[in-house]
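The complex is shown incomplete by one protein chain, all other protein chains being positioned as in the whole.
Moving on to subunit A:
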Amino acid sequence: MAEAVLTVKNLNKSFGRKQVLHKISFSCAPGRIVGLVGANGAGKTTIMKAVLSLTSSTGEVTIDGQKSTFDHHPVLDEVGALIEYPGIYPYLSGRDHLKLFAMGNKNTQDIQALVDALNMDKYIDTKARNYSLGMKQKLGIAMAFLNNPKLVILDEPMNGLDPQATKELRDLIIAKRDEGVTFLISSHILSELQKLAEDLIIIDHGKIVQETTMDALLESNNHFVVVSTTDDVKAKQVLSETGYKLVGDVEVKIQTKTDDAVADVLKTLSDNQVTVTDVQHQDEDLEGSVLKLLDSEDQK
């Protein structure tokens, strides 16, 4: 595996006596989209702030092979970020914001490319004072993508975005990922994150609960097959006698390990003279697995 773009080792952070991060260690491989998932107050924003030297912490942050500390962090040149809500100067236009933080001189086209990618052309030259929530959010995202960063850290990037803008953002993230940019993204909109993230870091109460890939997590999920029959009562009886695990009270819902179990289910039913009228697959999504995971953590 190539050297990680971001490595965090033993990150601890306390506010007064309250410790909010406990020995957080993880790394982000180049060109991957890493999702940071956890409940409200779990510490996602705090982790990101520590990586960006916005807040002091103990532990080690290495970005692109260089140590980054609270006082000394030249490597942040290679990092773009949007944390919590976008910081906006109300008296500047959107384009002024981008010009303000753009480095070097060949940046006029870069700025225009970002404006186009996020569809901000209509209002980019008006004062940010009058922007709506989503317009500000898009500007904040554009600022995170400025100066061709190697690592982009986005905290709740979908906040306030309409479906169209959400799609534009997703396309932009994937396009940049294909160019080799690494992403660390936190989001509560797990259905969106499921479409994006390849690696997952799940945290709870300031501790990493699981570090996995999206595929592995979804793989370990439960799959269900729901069948509609002419005689549900008989169907349930037959299936449970054959040894299938039934869940739910109303429908005939069978928990299976693999998709190809369906054929067996259908055969069992037809052998017992139950007519099947419909078959549906139900897969647990990211939301389901995360909820389950956090739930089992809380019971510990």
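In this section, a residue touches a chain if its C-beta (ideal position, glycine included) is under 8 Å from a C-beta of that chain, and two chains touch if they have at least 3 such contacts; residues count from 1.
As a working rule, contacts and distances are computed from a predicted model.
The listed options are "ABC transporter permease", "Pyruvate dehydrogenase E1 component beta subunit", "Integral membrane protein" or "histidine kinase", and the UniProt record of the chain not shown names that protein "ABC transporter permease". Taking the complete complex into account, A:88 is the one of A:33, A:88 or A:265 that touches the chain left out. Here the missing chain is touched by one residue of A:10, A:56 or A:119, and it is A:56.
Check A:9, A:72 or A:245 against the missing chain and you find that the one touching it is A:72. Against the chain not displayed here, subunit A makes contact via residues 49, 52-56, 71-77, 79, 81, 83-92, 96, 99-101, 103, 143.
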